[in-house]
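Apart from one protein chain that is not included, each protein chain of the complex appears where it belongs.
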Amino acid sequence: MNATPLNELMSRVRQFAAARDWEQFHTPKNLAMALVAEAGELAAEFQWLTAAQSAAPDAQQMGRIRAEAADVLIYLVRLADELSFDLLTAAAAKIEENERRYPVDKVRGSSRKYNEY
Amino acid sequence: MNATPLNELMSRVRQFAAARDWEQFHTPKNLAMALVAEAGELAAEFQWLTAAQSAAPDAQQMGRIRAEAADVLIYLVRLADELSFDLLTAAAAKIEENERRYPVDKVRGSSRKYNEY
Amino acid sequence: MNATPLNELMSRVRQFAAARDWEQFHTPKNLAMALVAEAGELAAEFQWLTAAQSAAPDAQQMGRIRAEAADVLIYLVRLADELSFDLLTAAAAKIEENERRYPVDKVRGSSRKYNEY
Partner (left out) sequence: MNATPLNELMSRVRQFAAARDWEQFHTPKNLAMALVAEAGELAAEFQWLTAAQSAAPDAQQMGRIRAEAADVLIYLVRLADELSFDLLTAAAAKIEENERRYPVDKVRGSSRKYNEY
């Protein structure tokens, strides 16, 4: 893997865990569980907001949203590190698949197609 | 924001949505909901596995894990894009906070401290 | 525990698992993981809908919502069974706590208080 900022984050998170001898807790299973729990905390920030409110969070809400999003990313890079795959490569592959699966001329503006997305 | 591969991913995902007129569905609230649903699918890949099995997925499992992790990252960058914050900066801030909160000499190897993490 | 329909469901789900020798997979940890994954599938049914659309799902959507809600309930009773606690008692205790915590005259109609709920 090349030296992207995402890989730098991965190294830093790995060192954080190693320094505390916490790698023993970082099985892929546990990391996936921690990730979905953090994703739930991120969702909780938006649960009672209208669509419009969710697009204009106040400073306090933004602080919490950034922190929860950071937690999700931290566990995601930790998981990719433990299972030795590159997140950016995986994401690029997924977008290419989606581009084939949802041709612009067939799905444009269609919420039905989108619901099946 | 500078031109990191993560920002390139963000642009590509934005263009994917714009080309399909799907930005109308991408309120932060909806994106957070889609993100936690994808995190749930990622968790499902590991739910019946032992810790040891989760660290050695077969090729088919790895393919699904990569695809689900990619979906989480895609919605995460889409959310950060819509709310105009930088994911890597947010993650760095969170790690610094964790470093202060969990000093190595106090929490090393302690699962109790870790449970409160 | 007394013979409520919820306890009948608990027995039936236990027998379903026992007949298939699947109890070995039903550690509380695994059940909690399966439960959040099913909750994610339930959330996915609503992720691109507006608030109004979510209140009026068509027959096909209702079928999927019912099935996902059923999966959540099934894992929830399985978890309560494995950890030997009564869900209805736990829910009653939680409501009493919420009634004390959110006095009607202080929180009525307040989304701010509600956001802290």
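Chains: A, B and C, in written order; residue numbering restarts at 1 for each.
Convention: contacts are C-beta pairs under 8 Å (C-beta built on N, C-alpha and C of every residue); 3 or more make two chains touch, one makes a residue touch a chain.
Computed from a predicted structure; not experimentally measured.
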{"item": "Residues of chain A in contact with the chain not shown", "value": "25, 30, 33-34, 36-41, 43-44, 46-48"}
{"item": "Chain C, residues in touch with the chain not shown (by the definition above)", "value": "4-6, 9, 12-13, 16, 19-22, 24-25, 27-30, 32-33, 35-36, 39-40, 42-43, 45-46, 49-52, 54-55, 57, 62, 65-67, 69-74, 76, 79-80, 82-83, 85, 87-88, 90-95, 98-99, 102, 104, 107-109, 111, 114, 117"}
{"item": "Footprint left on chain B by the chain that the document does not show", "value": "29, 32-33, 36-37, 40, 43, 48, 50-51, 111, 114-115"}
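The rule is simple: only the chains that are shown with their structure count from here on.
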{"item": "Approximate Å spacing (C-alpha centroids) for the pair chain A, chain C", "value": "25"}
{"item": "Separation of mean Cα positions, chain B and chain A [Å, integer]", "value": "2"}
{"item": "Touching two or more other chains - residue numbers and ranges from chain C", "value": "33, 36-37, 40, 43, 48"}
